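Below is one structure. I have some questions about it.
As you look at this complex, bear in mind that one protein chain is not there, while each of the others sits in place.
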Amino acid sequence: MSSGAGFVTGEGDSRPPVRMGILGVGRIGRLHAQLLHREVPGATVTAVADLVPDTAERVAAGLGVPALGIDDLLASDDVDAVAICTSTPTHVDLTVRAAEAGKAIMCEKPVSLDLGEVDRAIAAVESAGVPFMVGFNRRFDPGHASVRQAVESGAIGELHTLRITSRDPAPPPPEYVAASGGIFLDMMIHDFDMARFITGSEVVEVYARGAVRIDPRIGEAGDVDTAVVLLTHEDGTLTTIDNSRQAVYGYDQRIEAFGSGGLAASDNPSRHGGWRMTADGREGEPLPWFFLERYLSSYRHEWAAFVALVRDGGQSPVDTVDGRAPVAIGMAATRSMREGRPVAISEIG
Amino acid sequence: MSSGAGFVTGEGDSRPPVRMGILGVGRIGRLHAQLLHREVPGATVTAVADLVPDTAERVAAGLGVPALGIDDLLASDDVDAVAICTSTPTHVDLTVRAAEAGKAIMCEKPVSLDLGEVDRAIAAVESAGVPFMVGFNRRFDPGHASVRQAVESGAIGELHTLRITSRDPAPPPPEYVAASGGIFLDMMIHDFDMARFITGSEVVEVYARGAVRIDPRIGEAGDVDTAVVLLTHEDGTLTTIDNSRQAVYGYDQRIEAFGSGGLAASDNPSRHGGWRMTADGREGEPLPWFFLERYLSSYRHEWAAFVALVRDGGQSPVDTVDGRAPVAIGMAATRSMREGRPVAISEIG
Amino acid sequence: MSSGAGFVTGEGDSRPPVRMGILGVGRIGRLHAQLLHREVPGATVTAVADLVPDTAERVAAGLGVPALGIDDLLASDDVDAVAICTSTPTHVDLTVRAAEAGKAIMCEKPVSLDLGEVDRAIAAVESAGVPFMVGFNRRFDPGHASVRQAVESGAIGELHTLRITSRDPAPPPPEYVAASGGIFLDMMIHDFDMARFITGSEVVEVYARGAVRIDPRIGEAGDVDTAVVLLTHEDGTLTTIDNSRQAVYGYDQRIEAFGSGGLAASDNPSRHGGWRMTADGREGEPLPWFFLERYLSSYRHEWAAFVALVRDGGQSPVDTVDGRAPVAIGMAATRSMREGRPVAISEIG
Partner (left out) sequence: MSSGAGFVTGEGDSRPPVRMGILGVGRIGRLHAQLLHREVPGATVTAVADLVPDTAERVAAGLGVPALGIDDLLASDDVDAVAICTSTPTHVDLTVRAAEAGKAIMCEKPVSLDLGEVDRAIAAVESAGVPFMVGFNRRFDPGHASVRQAVESGAIGELHTLRITSRDPAPPPPEYVAASGGIFLDMMIHDFDMARFITGSEVVEVYARGAVRIDPRIGEAGDVDTAVVLLTHEDGTLTTIDNSRQAVYGYDQRIEAFGSGGLAASDNPSRHGGWRMTADGREGEPLPWFFLERYLSSYRHEWAAFVALVRDGGQSPVDTVDGRAPVAIGMAATRSMREGRPVAISEIG
């Protein structure tokens, strides 16, 4: 659990580390590279690649590994597995090529904004038989995972309703929004994954409403910045999700599952335990602001799960079905909002 | 604020008290009678009536006031105002008769399950010009009221989304359910009122989903026991409401408003401040179970508001429009669930 | 538990009520009179007395009972039990006279500031064999009682340390302080009672430090307004208590017991469940300010216990030993602070 535990305990496993090649070293790729190289037991980085050679060179130098072209990296005998951290439109091609090269694959979400493309990636992975995992890191957040555990173990009985709140501290630039696929495929896709993960039940119908309340330029880009969705699951569970591109008080990420035996919740952690009480009332307990403050431990656990998958085989904790389903839900939500009616998943792709 | 404050401070206002006649002294009528007679400054009970004469006699004796027939009570010169606490189907007739008798009226919710009937009551009240208030007591809960205050004052900016959870500790008997008008008109009607109260904006569209998850006999009675609703308000605010007839951990009543400037919430109070921490983790802080544990102070504040309305006149804090709108929303929700589509309020009556 | 439960459930016990005479109807006596007359099942008020006849008359009229002289009240056949709510110097005389008159007695704390006087009251009570209880109401607070329950049941193992915080929202007037017996006998005496109640073990040594930090006039009156005490119990438990005459944020009353199996705590209740989160952080959850907001339910439970004692007999929940011991601890604390050394209880009286 502790981010610090690795410091003092250490090596344990005597097997050689999983040698990772990082494809794309922008913000998230650089994070993964540094985690894998320095902090994830059983993993090491042996090469990086990026469409911008200068970026690749700089990150490579910082890690003390070579910067390679993508072809060379995929052909390298020093690379067991790749982390695909490039922009979304390149995910499927790289997944196909990495699968053909026999590499284990961690692909950042979403696999694609196009279901046919997702299916092409899945086919390549299945044909090659390589380990494959999608980067839905929130499944590995200890708080969220405790909710799944409460549902799965029956601690809160049969699940009736689920509620997910995701609010970012600040909206992305309008130009990012324009290329993002829209709030349902760019942002709420994490929550669609959570809804499937926590319930363990597929979504069959989606009703979505959205609004532009924060930044009119987001509306001009054809998107909304505020959205509420009601999902109906195969087993009858009803899930509500609300998203906002801007919560001025910080990064707000909460889940609450309610069932016949009680409720299980994952609340926001405080940034620290300090607070005050004066004649004006209680104050303090600030939320995390930066996504890494909130989710760094989820990334550590995610990589530990990937290393175990590559070394030990077995079922991927975020498999091809998990990569496809949230994209379909996101497309249904988009259509629902546009057409002002509930949309069945069966209408999609 | 303190329920105890009245004990020690006391008399203040030298005007004669508002003399109340209680129509219907079942569970809620008896509560109101006792509050009005003993604890609400500026009010006193001077007569009670009930369809069951024995009940009326017993409650009247306990209070030291006469039990009258309804006609006599409405004709009595010792009665300034009536509390209509009988069963729902009798509300409109009694409202009309009380209005014609020139009495100020507090009518329990819902005014009626039929919009035409509601309009008949409204017409009588307006024609007689008597003070009129509907018993949506939650508006007077200090926690919920603090959320309204945060919205109204602009403390959390422009409102974007609102979330309301209402879960009862245990389901009513199936025979109650059969006559209740359904979960949307019997239980969620409080939340529809809250949605209008907190936002200050009318509802224009309703999408509802429901399920029978707790007691199959509720399904056999033609109702659901679990329901989720998405409301769209005139000003663009999106409200989600979830209801359950059974939360095994207690009476769960929460509101959260989210806006451009932050969030305002009303959480459940603890039954008391005791808790424990052992090797098994933290435990304690039980919720209230009985609705009076949770909402007694709201009833006190509600009656204080009614006394002020009768004495000082002015705008009713829960007026005829507030009595009608939640019924229309409840009907739209019922239709939405049955037809599987969003329903505009304009489609209703 | 619910303050409201009594409203609706009601009568139950068919025995005649305990008929109470109230001696002294200042602030606390008036509170007790109203509680007993209207809200405590099994009790009723039949007479009041006060040194100020006008006060007695006014309160008596409000209750609809006679105002009597003290002699007449003690001689009345309509009085089964008395609540002694007069000023401290009169407690012992009235206790002796009530015991001689065969009345059951609830005596407000402290019984006396003089241990010899306390013993005189005890002797009279024991000689008469009347039910006797001291008004240490905090034992009946549900949160504090849950801590005692956790200790007594072994839920937190063997007790090691105990911590009590008591802070008033505002200091009393200096003239009150001058006659109060000092902070240890006037204010901290409640905490000494709590220390004995929670631990179930007598105090053997006291070390006290005090300071004038809030109001220099309290110092001029020979007292302190800030005090910290370390108690050593017979069983080895170590208790720390801190008192302040002024917490600007409200009435702060907390207890924490720590043992071999964990901790049990009683935290402050919030005034209501409302709070906000903005860019400035979290705010809200105001504390109770008035002592009745915090402790009203403890008074209800206290009176229920007294009624049970009078009707059913048995061990008083706050008996003569409980009336004497905190006075001795308060005297030891006063001496410890003055002499700058730990003082054994065996040195006192």
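Think of it as A, B and C in the order they're written, each chain with its own count starting at 1.
Note that in this section a residue touches a chain if its C-beta (ideal position, glycine included) is under 8 Å from a C-beta of that chain, and two chains touch if they have at least 3 such contacts.
Note that the structure is a prediction, hence the values are computed from the model and not measured.
Here one chain is not drawn; of A:24, A:110, A:143 or A:169, the residue touching it is A:143. Of the listed residues C:184, C:249 or C:291, the one in contact with the hidden chain in the full complex is C:249.
Those residues of chain C that touch the chain absent from the view are 157-158, 160-161, 163, 167, 207, 209, 211, 213-214, 226, 228, 230, 232, 236, 238, 240, 242, 244, 246-249, 252, 258, 260-263, 340-342.
For chain B, the residues in touch with the chain missing from this view are 248-249, 275, 277-287.
Against the chain not shown here, chain A presents residues 1-5, 7-8, 27, 30-31, 34-35, 38, 141-147, 150, 155-156, 254, 261-279, 284, 288, 290, 292-293, 296.
The rule is short, and it goes like this: only the chains that are shown with their structure count from here on.
When each chain is reduced to the mean of its CA atoms, the one lying nearest the mean of all protein CA atoms is B. When each chain is reduced to the average of its Cα atoms, A sits farthest from chain C. Because chain A and chain C share one sequence, their contact can be compared position by position; here over half of the interface residue numbers appear on both sides.
In whole angstrom, the spacing between the mean C-alpha positions of chain B and chain C is 38. Inter-chain spacing, taken between the CA centroids of chain A and chain C, is 57 Å. Looking at chain B, residues 261-263 sit in touch with two or more other chains.
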